[in-house]
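First the structure, which I've put down as structure tokens, then a few questions once you've had a look.
In this view, the complex is presented without one of its protein chains, the others remaining in place.
Going by the order they are written in, the chains are A, B and C; count residues from 1 in each one.
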Amino acid sequence: MINVGVLGATGAVGQRFVELLADHPWFNLSMLAASERSAGQPYGKIVNWRLDTPFPEKIAKLKVTPISPKAMKDIDLVFSALPADIASDVENEFADAGIAVCSNASSHRMDPSVPLVIPEVNPDHLGLIDVQRDSGRDGFIVTNPNCSTIMMVTALAPLSKFKFTDVRVATMQAISGAGFAGVAAMAIYDNVIPYIGQEEEKMETETLKIMGTLKGNTVANAKFNVSASCHRVAVIDGHTMAVWVDIKEPVEKLRNAFRDYKPPIKGLPTQPEESVHFFDEEKDRPQPRLDRMRGKGMTVSVGRLRPGVRFVAMGHNTIRGAAGASVLNAELITKKKYL
Amino acid sequence: MINVGVLGATGAVGQRFVELLADHPWFNLSMLAASERSAGQPYGKIVNWRLDTPFPEKIAKLKVTPISPKAMKDIDLVFSALPADIASDVENEFADAGIAVCSNASSHRMDPSVPLVIPEVNPDHLGLIDVQRDSGRDGFIVTNPNCSTIMMVTALAPLSKFKFTDVRVATMQAISGAGFAGVAAMAIYDNVIPYIGQEEEKMETETLKIMGTLKGNTVANAKFNVSASCHRVAVIDGHTMAVWVDIKEPVEKLRNAFRDYKPPIKGLPTQPEESVHFFDEEKDRPQPRLDRMRGKGMTVSVGRLRPGVRFVAMGHNTIRGAAGASVLNAELITKKKYL
Amino acid sequence: MINVGVLGATGAVGQRFVELLADHPWFNLSMLAASERSAGQPYGKIVNWRLDTPFPEKIAKLKVTPISPKAMKDIDLVFSALPADIASDVENEFADAGIAVCSNASSHRMDPSVPLVIPEVNPDHLGLIDVQRDSGRDGFIVTNPNCSTIMMVTALAPLSKFKFTDVRVATMQAISGAGFAGVAAMAIYDNVIPYIGQEEEKMETETLKIMGTLKGNTVANAKFNVSASCHRVAVIDGHTMAVWVDIKEPVEKLRNAFRDYKPPIKGLPTQPEESVHFFDEEKDRPQPRLDRMRGKGMTVSVGRLRPGVRFVAMGHNTIRGAAGASVLNAELITKKKYL
Partner (left out) sequence: MINVGVLGATGAVGQRFVELLADHPWFNLSMLAASERSAGQPYGKIVNWRLDTPFPEKIAKLKVTPISPKAMKDIDLVFSALPADIASDVENEFADAGIAVCSNASSHRMDPSVPLVIPEVNPDHLGLIDVQRDSGRDGFIVTNPNCSTIMMVTALAPLSKFKFTDVRVATMQAISGAGFAGVAAMAIYDNVIPYIGQEEEKMETETLKIMGTLKGNTVANAKFNVSASCHRVAVIDGHTMAVWVDIKEPVEKLRNAFRDYKPPIKGLPTQPEESVHFFDEEKDRPQPRLDRMRGKGMTVSVGRLRPGVRFVAMGHNTIRGAAGASVLNAELITKKKYL
């Protein structure tokens, strides 16, 4: 068992980390770090548990520690659910202190020496870990993409063998993506908000790095264009998106690619039976409320494949799109013996 | 004053017709037709008024008539809020009986001799009325497009002088578009439904007719391609849509086109001060709850113009997108002296 | 293992039965009955699975049978999720044919010889089964109360030792209580509907039977008054209710009663660890979204106990309040060896 901790354990993504790690077969959740004022208190006292799954009682008495490598004892790996503005420095500190960091924060995603990984898509990008180590650091940072990007790129994975130059995507994103208090009820109820700060930029840049090619010490970006339009809708969990990709092959070939898709990795505990579920015949799926928990929230669902080429993709934004993505990365790192 | 009636006066669109016509300066609402079992009863007794505006009491005592030209007395024009399956024959009957029909139903939209009109976009298509009359019919049928199509085409109007070949649109449509009982709460709450029957087909075909050119007795379709992805979201009124159009001109030129847009017609009572409202600086508009009632529900709002070229359009689906569209057509017909 | 079937297996409550019975330790789900037109087809083909838990694949190939005792082979017990209007006769037919019927329908609840049971409250009322048998019938009918009644009465159970004469209850009920298509989105969105047909009457009469006393062959109703005001709110699952009960004892004594409550039965597979969860300190609980799945949907949560005496109760209406209630009754019947 590998001892792991969570940085920022009380927020929306932090609670998802705790939920996913409380009974993990490889990881022993033994450290929960949060803001100074919570430090020293039992997690069960200070967390305002907002998930609809039962609070994992075995974690209740774990004392919360400050967010500092000095507070860690015997911890090999931390998961970061920190906000971007403080994640940048803190994650560097932990990596410099010899700890592996699997981060959901955006701060280091585009750093040339930091892998931006979806295990089913670009597991080989973990090779950048060696670049970080060669620079003299004992630990390392591995990041997962933005939630919307994860759904889109995982949905595109079965199509990556076809040629295309343009991807257009219109998202309908859940309110949980902004954290527990991120969206006021008065703002989103009976409404659509056609703007999410920095979201379109993230989808347009992160996608090219993930789908790029690791050559030597760097990733060469993929050579296509992404144009995103991001919208918030009144859904609790689950990002839905309409995707256009200009593949010229007949739709039937793409249909087969979805049907036959097998991801290049397997055997990771958090990996679902189907990384991509393809709704071949149903005309009105995927739907967030009905499909977001498929594969315990780790399956990305795709449906409505039509000429154009158009399809609809959907996945759970705080599981597959955040905490689950980081945990899956940590499992890949463990399996590939980077620890 | 022109005496007008409403066919299908009790449903979601029918009630909007009544709301818009109760105090109309040109039209005297003197006939309300509904199903056989309501016939003979006062409208105020049988309607289950579901709008949040006060019920127009002056209409309450009007006796409901059956849906038949024989029941009409001194009626020059009827508005049709009938369901598509019965609208086809009924509207022909009325037109054959010498009555002008302004229809929101889809049945006759694509008939070669029936105008499919948005007054601000293709007022000259009313010329097809003469084609209908030449065929020996005393009355005529004029249709307005599907609700989503109206929003998109009205939003594209300021850009129609630029060249483009491809329009892609992802809609986020309100539940009122399916009628009062059309969407179950269990189906849409905390959810997105990525499918609306026939909606994508309507957007893809109607657009080309509206933006086509009247030559002699026929409309030559516009020469571009529309690719739509239609989704239902948990919004009561107001269809929002992300639009891509492949105009190569710099965005600044398009921005000016929106700023300077003046529709080719004016002076119609139901026409709003701004047919298209352009959010030039606000980064998170239009939003359905805040903007759908702009121009009493008749203004289409556009915002977030970005390279790509991308923008977001939004309008009230049962006013500008249905009843208001038909009333505006009737006003144009009146002004152009087709009655 | 006891072979069981479900009558009305495709609706909202029917699907909950299937979910609860697919892996039941005592019951073998071997028969699914639905309307004539579905008969003969595999359940997986004809059901439109609307729950957010995965469809139980082992049930997919089970052929649907018509709703008739003749179609049953080797079935000892059926669960009825039939609508009240057809349940009355059908359930009698099954009971007359020697089959035990655990019904969620309202038809027979108030029949003098039919037990209306919540296992934690009045398990002894099962004694009425003998009355049915004495009348010459081989099988029997056992019913569970209306969903709102179950929550209120289960919440009152810990207080049943105190004297009171008046209970007042204002409910805030979930849309799933009306079935998948029972409430239109246009009706409930951004709204409260202060009326649910027959709901107040059910709460006011059923409560007195459940909390009454079995004497010989009949149940003597409890001697207090219930006054209900029932409202539908925009919640998917989970009925919340504000309850007043005129107990004169100090609130602290009631608080202890909730803290110390132990139900009179135990060891039933579907019974939760806590039949009643008492929020002693939290000031803003229970809440349907956070608490409805407590005890796998079988726990009734109580909070905000205040002088008055007032409290708030909440439970999952289609699990504890419907399918789970019937399954729990069937387990009690099995344990008490009535089969």
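Definition applied: a contact is a pair of C-beta atoms (placed from the backbone, for glycine too) under 8 Å apart; a residue touches a chain by one contact, two chains touch by 3 or more.
The structure presented is a predicted model; accordingly, all values stated were derived computationally and were not measured.
Of the candidate positions B:19, B:76, B:190 or B:331, contact with the hidden chain is made by B:190. Contact with the chain not shown here comes from a single listed residue; of C:168, C:255 or C:296, that residue is C:168. Check A:37, A:50 or A:223 against the missing chain and you find that the one touching it is A:50. In the complete complex, the hidden chain is touched by one of C:47, C:247, C:312 or C:325, namely C:312. Subunit B meets the missing chain through residues 50, 52-54, 189-190, 289-290, 292-294. In the full complex, subunit A touches the hidden chain at residues 12, 50, 175-176, 179-190, 234, 236. On the side of subunit C, the interface with the absent chain consists of residues 168, 170, 172, 189-195, 227, 229, 231, 233-236, 238, 240, 242, 244, 283-290, 303-304, 308, 310, 312, 314, using the contact rule stated above.
Here is the rule we go by: only the chains that are shown with their structure count from here on.
Of all chains present, the one whose mean CA position sits nearest the global mean of protein CA atoms is A. In terms of their C-alpha centroids, the spacing between subunit A and subunit C amounts to 40 Å. Taking the mean of the C-alpha atoms as each chain's centre, subunit B and subunit C sit 47 Å apart.
Subunit A and subunit B have centres, each the mean of its CA atoms, that are 42 Å apart. Residue positions 189-190, 234, 236 of subunit B are each in touch with at least two other chains.
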